[in-house]
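The other protein chains are all here in position, but one chain of the complex has been omitted.
Chain nomenclature is as follows: A and B, assigned in order of appearance, with residue numbering initiated at 1 for each chain independently.
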Amino acid sequence: MTHLGYLLVGWGVWLAALALYGFRVVARGRRLSTRVPADRQRWMTTRDRP
Amino acid sequence: MTTESNLTPQDPRPTRQRRRVIPLVAAGALVAGVMLLIWNLVSGSLYFYNADEAVARRSELGAERFVLQGSPIGCSIVESALGSETVVAFSLSFGGRTVDVVHRGDPADLFQPDVPVVLDGNWVEGSPEVEGFAGMAGDGWYFASDRMRVKHDNDYRNDEDYEQRLQQSEAQAATGGCS
Partner (left out) sequence: MTTQVAAQDRGDGDPTRAHTGSRATRGLGLVVLAGLVALVLLAFFAAPPDDEQGDAVRLIFIHVPSAILTYVAFFTTAAGSAMWLWKRSSWWDITAHAAAEIGVMFCALTLFTGSIWGRPTWNTYWDWGDVRLVTTLILFLLMVGYLVVRSSGGDDPAVSTRAAIVGLLAAINIPIVNRSVEWWFDRTLHQKASLTDGKLEDLTLFTLVFGLVVGLLFFVWAMIHRFRVGWLEHQARAEDLDEALEARRSEAAAAGSSASGGEA
């Protein structure tokens, strides 16, 4: 395979960035979820909750 | 009633300062960004001269450095050495005009016949003294380049006969196929 170094760096950083962002956003959600009472955890709409 | 008056924020000053500075910094960055964009769009139209334009503006350009674009002519390519430095001499064409080029340094990985190159350098009056190179322009000038980029197209192909065509082109160059 030609240009293997460029491929590994390009693909490696791309996949790592997606994974890191994914983990980070999920971790932020977990952290915040513990701070917000259940009755305030309504994300999609504020009207469709019974 | 007294209880309500105690709800006033106690230490608002740092927050207010921060709120004044950040929009100013952001506005400055925005203005700088827009100016950079306009500059880029205006200068983008002068990024490089195609071979025919560079020939037409030769007297105006003089010894000034500029960027030249054109397609290398396969049979003209000669790779040589000047001391320890690699030199590639070739003729390129665009818009019906031909320019002789002497590039100092290693050519780009994808440098090959008919794939356009973008070169930084300047006009030099005289004949390129590179062994085995007979320039095709024949106008007493050549372009001395020291930076090469390849302008490849958006065709992503895997043709079976590609290697064969490339070998034919190289063989033609080796036997002085231009003449």
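Here is the rule we go by: a residue touches a chain if its C-beta (ideal position, glycine included) is under 8 Å from a C-beta of that chain, and two chains touch if they have at least 3 such contacts.
The structure presented is a predicted model; accordingly, all values stated were derived computationally and were not measured.
S.K.: Mind listing the subunit B residues that contact the chain we can't see here?
M.R.: Touching the missing chain: residues 2-4, 6-7, 18-19, 22-23, 25-26, 29-30, 33-34, 36-37, 40-41, 43-48, 50, 67, 108-112, 115, 118, 148-159, 162.
S.K.: By the contact definition given up top, give the residues of subunit A that touch the hidden chain.
M.R.: Interface residues of subunit A facing the absent chain: 1-4, 6-7, 9-11, 13-15, 17-18, 21-22, 25-26, 28-30, 32-38, 40-45, 48-49.
Everything that follows uses one rule, which is that only the chains that are shown with their structure count from here on.
S.K.: Just how far, in Å, is the C-alpha centre of subunit B from the one of subunit A?
M.R.: Distance between chain centres, rounded to whole Å: 39 Å.
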